[in-house]
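Written out below as structure tokens is the structure these notes cover.
Complex shown without one protein chain; remaining protein chains in place.
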Amino acid sequence: MTAAPLLTPEERVSYLAAGSTLRSWLLTTDHKRIAILYLISITGFFFIGGLAAAMIRADLISPTHHFLTNEGYNRTFSFHGIVMVWFFLIPSIPATFGNFLIPLMIGAKDLAFPRLNLLSWYIYVLGGAFTVYVLIAGGVDTGWTFYTPLSTMFANGHVLAAAAAVFIVGFSSILTGLNFIVTIHKLRAPGMTWGRLPIFVWSHYATSIILVLATPVLAVTLVLLAAERLFHLGIFDPALGGDPLLFQHMFWFYSHPAVYIMILPAMGVVSELVAASAHKRLFGYWFVASASLAIAAVGFLVWGHHMFVSGQSRYASVIFSFLSLLVAAPSAVKVYNWTATLYKGDISLDPPFLFAMAFIGLFTIGGLTGLMLALLAIDVHVHDTYFVIAHFHYIMVGGAVTGFFGAMHFWWPKITGRLYSLTWGRIAAALIFAGFNFTFFPQFVLGYLGMPRRYHVYPPEFQVWHVLSSAGASILAVGYLLPFVYLIHSLRHGQPAGPNPWGAAGLEWTTPSPPPKQNFLTPPVVTKEAYAYPVAEDGDG
Amino acid sequence: MADYVTLAEPYAQPRQQREADFLGMYVFLGTETMLFGALLALVYAYRVAHPEASQVAARHLKIWIATANTAVLLTSSLAVAIAVVAARHGKRRMVGVAFMIAVLLGLTFLGLKGWEYLQDFQEGLAPGIGAPSPLRHGPAALFLDLYFVATTLHAIHLTIGLGALSWVAAMVLRGKVDVPRQAVVVEMTGLYWHFVDIVWLFVFPIFYLARG
Partner (left out) sequence: MARELRLAVLVWLGLMALLATTVAVTFSPLGPIKPTLNLAIAALKAGLVLWVFMHLREQSALNRLAALFAVAWLAILVAMTLIDLGTRGVAAT
């Protein structure tokens, strides 16, 4: 037991109250404040990307009458993809909840490199500024994938600015991942062995490995794209002996692992929500922990499944197909373990639980359709159709965004020190689940029927499905907007939260809500396993 | 003293902080490895796809300038290695002098590279510059394009390294960075510089020695 000095009255003050000037926020090195800075910025981009989505769905209501031109439609879906992937999904859980919670969960005072953490936010903002410029200047029509030779030779949008925006924001990701890896290795509290880490931490560790290994490849790919476009090189131009498919190899070597960057943190969140909602130890801890690492590793071996019809060799495609089937296995392991955790648990039907259930249901559908797409015989028919769009939205939105909202509803009391209306939380969860399915399930049908992606003109027999989808999108939008209302309302009017309103296990629940700047009143020494239930809830005996 | 760091939040022990610094720097160099590695992997793929054109193009690269530059960079790494030893033993001036020698050698590299680029441009090896050259058509042009991209990217990293070396040398000489108490600053800078050297050690054979 360390005889460390207790905090002074000043030090006991929460991180929110410790300094109220703008300067104290913009020059902070406190991981909790940086998390909030990220939360505000990514929320802004979520809205912008969401507006683009609304325009897409509105434009698709009629097969022939459109308010967007063809070029305008191309630029809208490209902008939607770029913003949602790089400025919302990739940083969403890691940069907000990862930043806030990892030091707390391992018993540390901050991340390993606090100033680097602040720098990574400023880099994010710089990349964001370039993106806003791209929006104002009129966007790009290449899709978020920037395929050559369209992007290098024929596209007449702001390709260089968009590539620059993504290039810059990539460094924000890299630095965050680097920080997490070193923090988790070197700053665990005494007694916090690897086997006692919450799965949330394991998931972020696996995510961080992907972040540092994959993102630099995207960076150099964008450099080559820019060089090709600026200097009229021929690296990806078949007329000069170049190979457009090599761009795709390099792009997807990053972008496939990128989808695991987006989903792994959400899976970590779900592990926490499930254990806390069931008030029960997570079933199969080591299976879930190793599954996170396995997903990260195998996720690097499957990128060719995006190129089955691009001219890739048949033999390479077979190998990629097989590996893509394999990568589903560790994800399935996690789903089984969550289910087993719930079995005979003492379940609270609170918003965190509902979001976790929504995740499991929607992610499973997304995952199963992923298996379908991994099969060459099916993919040949549904590649570049709405089937693919539906698949990845089930995972990215049904999975990752739901996980983000679940995290928000679970750790909000810890971050803000306020309780929110559970009834409204349940309503939002239900609307999101229903709205999501109405929006995206029809898209599986559309894809199967042959509706191509990235088109806004379509045969009239598809209209009924598009209308259904757009109607669902309006319900989904309400579901996403509601939390902004009641959560922000709780900041002023919510009941003050105690240290552990859910009765959850984990070091973050042993410290006041909101935590002091130093995170803990006394430096923790860990003696218990992770998920050591039962745990007393605030207000219990 | 023996850990060469001044303890700062959020660390509890100097040894812990030192290990974190090294781990952080190696992870960062890992990301740079992926950056340059992916580029060089692409070059390798093109060499495999177009072996004869690559050889022809490589024969127009200035192998002797590049060999001299390799020797220059290796010597600069020696200077930096000496600086780190000096830092650990508290030899302030030796650190400053060794780092400045490395900077001079780095500038020599850039000077030779600039002279090399000039000749390349005059021969028409670069897109859109100089006399029209038959090498600017077909797969040989791809090899040359990648050569320019790779060496420019390397030169940018090297220039950043020169800035870091100069700044740290100044800090050490003025006593703002105290050796050996804060020698880790010198060590971290050294690691980055050595990495820039290692990248060149691979650029050299992949491009210049591809002449067959």
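Order of writing sets the labels: A and B. Residues in every chain begin at 1.
We adopt the following convention: contacts are C-beta pairs under 8 Å (C-beta built on N, C-alpha and C of every residue); 3 or more make two chains touch, one makes a residue touch a chain.
Bear in mind the structure is a predicted one, so any value in this text is a computation, not a measurement.
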item	value
Absent-chain contact - pick from A:175, A:213, A:235 or A:261	A:213
Among B:89, B:137 or B:174, residue touching the chain not depicted	B:89
Selected from B:27, B:56, B:149 or B:185 as touching the chain missing from the view	B:27
Residues of subunit B in contact with the chain not shown	19, 22-23, 26-27, 29-31, 33-34, 37-38, 41, 44-45, 47-49, 63, 67, 70-71, 74-75, 77-78, 80-82, 84-86, 89, 187, 190-191, 194-195, 197-198, 201-202, 204-206, 209-212
Interface with the unshown chain - residue positions in subunit A	185, 213, 217, 245-246, 249-250, 253, 300-301, 303-304, 311-316, 319-320
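Methods note: only the chains that are shown with their structure count from here on.
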item	value
Separation of subunit A from subunit B, taking each centre as the mean of its C-alpha atoms, in whole Å	35
In the complex with subunit A, residue positions of subunit B that touch it	9-11, 16, 19-20, 23-24, 27-28, 30-32, 34-36, 38-39, 42, 45-46, 49-50, 53, 127-128, 137-139, 141-142, 145-146, 149, 153
Touching residues (chain side subunit A, partner subunit B) in the complex	103, 108-114, 174, 178-179, 181-182, 185-187, 212-217, 219-221, 223-224, 227, 231-235, 240-243, 246, 250, 253
